[in-house]
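For this view, one protein chain was removed and the others were kept in their places.
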Amino acid sequence: MIEQPAMVKICDIREESPLVKTLFFESSMNFIPGQFIMVWIPMVDEKPFTVSSIQKNLLGISVLKKGTFTDLLHQKRIGDTIGIRGPYGNGFHLQPELHSCVVGGGIGIASLATVIDTLPKITIIQGTRTASEIIYRKRFTDMRFCTEDGSLGFRGTTVDLLEDIVKKQQFQKVYTCGPEKMMFKIVELCKKHHIACEVSLDRYIKCGFGICGQCDCSGQRTCVEGPVFTIPELNTMEDFGRVALLKTGERVDVNNHRQLSYISIDNAK
Amino acid sequence: MIEQPAMVKICDIREESPLVKTLFFESSMNFIPGQFIMVWIPMVDEKPFTVSSIQKNLLGISVLKKGTFTDLLHQKRIGDTIGIRGPYGNGFHLQPELHSCVVGGGIGIASLATVIDTLPKITIIQGTRTASEIIYRKRFTDMRFCTEDGSLGFRGTTVDLLEDIVKKQQFQKVYTCGPEKMMFKIVELCKKHHIACEVSLDRYIKCGFGICGQCDCSGQRTCVEGPVFTIPELNTMEDFGRVALLKTGERVDVNNHRQLSYISIDNAK
Amino acid sequence: MSKLNLSVRVGNIQLRNPTILASGILGVTKALLKRVAENGAGAVTTKSMSKEPREGHKNPTVITFEAGMLNAVGYSNPGIEKAAREFADIQDVGVPAIASVIGTHKEDFVRVVEGLSGTHFSAIEIPLSCPHTPGFGLLAGQGTPQATFEITSAVRKVTELPLFIKLSPSIPEISTIAKAAEDAGANAITAVNSMGPGMIINIEAQKPILDYKVGGVTGDALRPIATRCVYDLYEAINIPIIGTGGVSTGRHAIEMMMAGASAVGIGTGVYYRGIDVFKKICEEISQWMRENSISDINTIKGAAHD
Partner (left out) sequence: MSKLNLSVRVGNIQLRNPTILASGILGVTKALLKRVAENGAGAVTTKSMSKEPREGHKNPTVITFEAGMLNAVGYSNPGIEKAAREFADIQDVGVPAIASVIGTHKEDFVRVVEGLSGTHFSAIEIPLSCPHTPGFGLLAGQGTPQATFEITSAVRKVTELPLFIKLSPSIPEISTIAKAAEDAGANAITAVNSMGPGMIINIEAQKPILDYKVGGVTGDALRPIATRCVYDLYEAINIPIIGTGGVSTGRHAIEMMMAGASAVGIGTGVYYRGIDVFKKICEEISQWMRENSISDINTIKGAAHD
């Protein structure tokens, strides 16, 4: 665990799509898939990112360009440094023995990438608005795509596609990350079909280690008890699918995009 | 290592002589013979004492009544508590394979008691002013005594007795603790006869862990590099046998009793 | 041995045990306060609330170092209107809840306290002591006896709830300020807020780590200072003291109470030992009481004084 930001040099950059870049750097942190780190740009800000690639001492984060901070990350060149601390959060409870499906909406697929690396027999669904937003096409050659505009794969949402697939093939577990409305519907679907499900929540992260309360979701700290929650946990969390806190602590509709665009791509309407 | 005083209950008290008591208490500290602890009486003071007895978790300190603090220690009853921290200092470098002699002057024998316990083949000399001051008579049945007034054993100083014995029996090492004048002469004797020698110095101890400088002896901290010093070390220490610091830091003659009575029994005149 | 009594009183509030969640730690939502209560806290304090919403400082706002924590959160809060809604049914928490109220001018404090009128808080806490938020606490000149007296008096007029004034360890003469609070009608003193401010620089980045550059120091580093403040206050004032600063074990809590605290605030301890630090501390206190044949925790209050 690195408590104070350690400056690491970016040693490789991969353009995953026009809006997503993966930045690689050396670090010997030990990760459980689904955990996250806090990334610091001195004098600017510090924000949470999942580690999307773990290769020995080489770690990668996949960043969707969305606002000031992620824009600055996209401007980083090889040799530039960023500060990292972590890992934080609980990570997914991986059950390699189960037939599983991984469902990523938008940049949510980044949180699932190391899950995919780890589990032997899985079905992978990646959903975006349009074909150009799909990432990791070379990394994972056996993905099922769905796009809102139908420009690649299934036309519609990941929820629709999952529902389709589930009719033919019974999964024992679903791992998902993406817009909360999407995840909410996937959880409903899993409940209906008695499939175990783990979702990785997105809440405003401030301290990252459980002290500030900013990342609250119905009494659960996203940064400590989460970001990954199971269905039994979510059943007790009223705010799931409904409410998130702004930076001030104000409660807002988690699906209201003017206020809170945690994930810019919402294909789960 | 206990950094802050831990309160321990006195569970046994042995009267060793009219002026010396051994207080026993439970503690799991690990000791090297010759190391010392700081003994705290809350609201009174805190002073250094050698551990004179080590039996599993039962430790003992032998206290010579000399001034306010030691008087208060003598007033302690079974069940009373004292604070202890330590162990501090280096301790003796025990060489069980050598034919050794242990020379204790006055309460100095307390520092050597655990050495005697540890080494298999040793000659033990205990010197005091008079017979009633001799301690540990039952504990060590094979001691050679010397008293200034001749009331027990050899009449004269420990130095005289050691010189006598050395003529007949060649030692390879001498361990000694007592008045500095005595130790100084013993070191001279050992040098003459090419015997290794370790002495345990007595200097005013304040912090006990090497920060205050109060226990200086020619640049060596009695509490860290000492209290045990070897002949090569003592050879570089001009103050040995000559100078000690008062509580103010003032340099005084280590043998001047009005100023500094580290050991009240000086049989090495 | 008879049953142990861990319950204490602060002003007219009865707590089942002396541990109180300190302000600014987790107290953003009622749900989290409830969770803290379920984890054993005797009382809980909300994040400080101001008249208007505040985003606070940019991240990093909280970092740890080997001796504690440094924070400059900057009083982020949704403003009293929304906060009052969040905490409307605060009695659901199940233990006494303390509302932390901040402001720049004394009128602000009054407005915030008035804004809480529909809620069921058990007490109001007023920090006059933040070392790192412009417009508040020390940086608004609130760390003087006069300002303390004025603000306390103003709030005293508009609420019947017990009033706790929270002081800084970084001002000389904490007792003088506490006396001003007592004179103005405060029912308890919370001692202390974070100290400093302090700074930690990342030497590779060559920049202070906190975005606000400096922040208040809490945790182990603060404990001896907080203990001394409580000890001094105990001799200077007659109202109870909530000893806060670096308490993360039962021994620390006992130390604070022996210095004179009626109850202890716990903040950084949540980081050191987890959200169940309250339960752990109470268990450790109980065990120590059993070992030392003490049946009522209140008997150790102020024991370190002559």
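Assorted remarks:
As written, the chains take the letters A, B and C, and residue 1 is the first residue of each chain.
One rule holds for everything that comes next: contacts are C-beta pairs under 8 Å (C-beta built on N, C-alpha and C of every residue); 3 or more make two chains touch, one makes a residue touch a chain.
Because the structure is a prediction, the values reported are computed rather than measured.
The chain that is not displayed touches the following shown chains in the complete assembly: B, C. Residue in contact with the omitted chain (choice from B:P5, B:G60 or B:G241): B:P5. Looking at C:L4, C:V214 or C:A236, the residue that reaches the missing chain in the full complex is C:V214. Touching the omitted chain from subunit B are residues 3-7, 38, 40, 42-47, 81, 83, 206-207, 209-214, 216, 218-221, 224, 239, 245-251.
Residues 65-68, 70, 138, 170-172, 195-201, 203-204, 206-208, 213-214, 217, 219-225, 227-228, 231, 246, 251, 254-255, 258-259, 288, 292, 300, 303-304 of subunit C touch the missing chain (whole complex, contact as defined above).
Please note the rule applied: only the chains that are shown with their structure count from here on.
Taken together, the touching pairs give a contact graph of some other shape, not a line, ring, star or complete one.
With respect to subunit B, maximal separation of chain centres occurs for A (centres as means of Cα atoms).
Separation between the centroids of subunit A and subunit C, computed from CA atoms only, is 36 Å. Once the centre of each chain is set as its mean CA position, subunit A and subunit B turn out to be 68 Å apart. In whole angstrom, the spacing between the mean C-alpha positions of subunit B and subunit C is 51. Among the residues of subunit A, none is in touch with two or more other chains.
Chain contacts: subunit C has no residue touching two or more partner chains.
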